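Every protein chain except one is present and positioned as in the full complex.
Take a look at chain A:
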Amino acid sequence: MRTAIIVFPGSNRERDMVMALRRSFGSDPVMVWHKDTELPDVDLIVVPGGFSYGDYLRAGAMGAHSPVMRTVKERADKGVPVLGVCNGFQILTEAGLLPGALMRNAGLKFVCKNVHLRVETAQSVFTSGYADGQTIAVPVAHNDGNYFADDTTLDRLEDRGLVAFRYVDETGSESDAANPNGSRRNIAGIFNDTKTVLGLMPHPEDAIDPLHGGTDGRGLFDGLARALA
């Protein structure tokens, strides 16, 4: 199995992602520079966190127009799983691979802390390592994680089971207090129609080692490795 991480100017969580992929997949990902138009044959493409192009214009807006993203879209269309975390999620929405947009946090401040997520469905290559409804603890670290989409889009996402993760409290209940950024309907991560593209704001890659303070992020990568094997 091979994985690839797309590196943009300003990506900064690619190292974290390398550690997570290495641990679960047993091999190092291929690092693909954003100007490359060639993407090796891989089983998983990851768009990592960071500040691609300094978040200038809009978070993810310029990254979405990098040469490599055309290829990423083609692969996604063929069903190759694509995971976008944080800035990666922003890029995937800007690139039209996922619906909606990530706006400035409702609190108007960058927020870095642990949050709880409810796994809305374990029926996907990304979430098969979890149980339906399981509550996991992982950190967030972002300035623009406030997920927005119109009601029609949100209803559609819900009806089709395309909400992957929601912000909840430690007992698994949705509340405003558990929502770190004002995301509509507490949405932390969503799938595309075929559930082969996942975007989420939190960082499961920073919760894979007991020394991180928790290992709840492992489920995502371990599940992916098993599902893609």
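Please note the rule applied: a residue touches a chain if its C-beta (ideal position, glycine included) is under 8 Å from a C-beta of that chain, and two chains touch if they have at least 3 such contacts; residues count from 1.
Keep this in mind: contacts and distances are computed from a predicted model.
Peer 1: Assuming one chain is omitted from the figure, identify its UniProt name from "NitT/TauT family transport system ATP-binding protein", "3-oxoacid CoA-transferase subunit A", "Cytochrome C oxidase assembly protein" or "Phosphoribosylformylglycinamidine synthase subunit PurL".
Peer 2: "Phosphoribosylformylglycinamidine synthase subunit PurL"
Peer 1: With respect to the chain omitted from the figure, which of A:Phe51, A:Phe89 or A:Tyr167 is a touching residue?
Peer 2: A:Phe51
Peer 1: Which of A:Glu94, A:Glu120 or A:Asp206 touches the chain that is not shown?
Peer 2: A:Asp206
Peer 1: Just name the one of A:Lys109, A:Arg160 or A:Arg226 that touches the chain not displayed here.
Peer 2: Final answer for the missing-chain contact: A:Lys109.
Peer 1: Determine and list the chain A residues touching the chain excluded from the picture.
Peer 2: Per the touch rule, chain A residues meeting the hidden chain are 9-10, 12-13, 15-16, 19-20, 33, 49-51, 53-56, 109-113, 139, 141, 143, 203, 205-206, 211-213.
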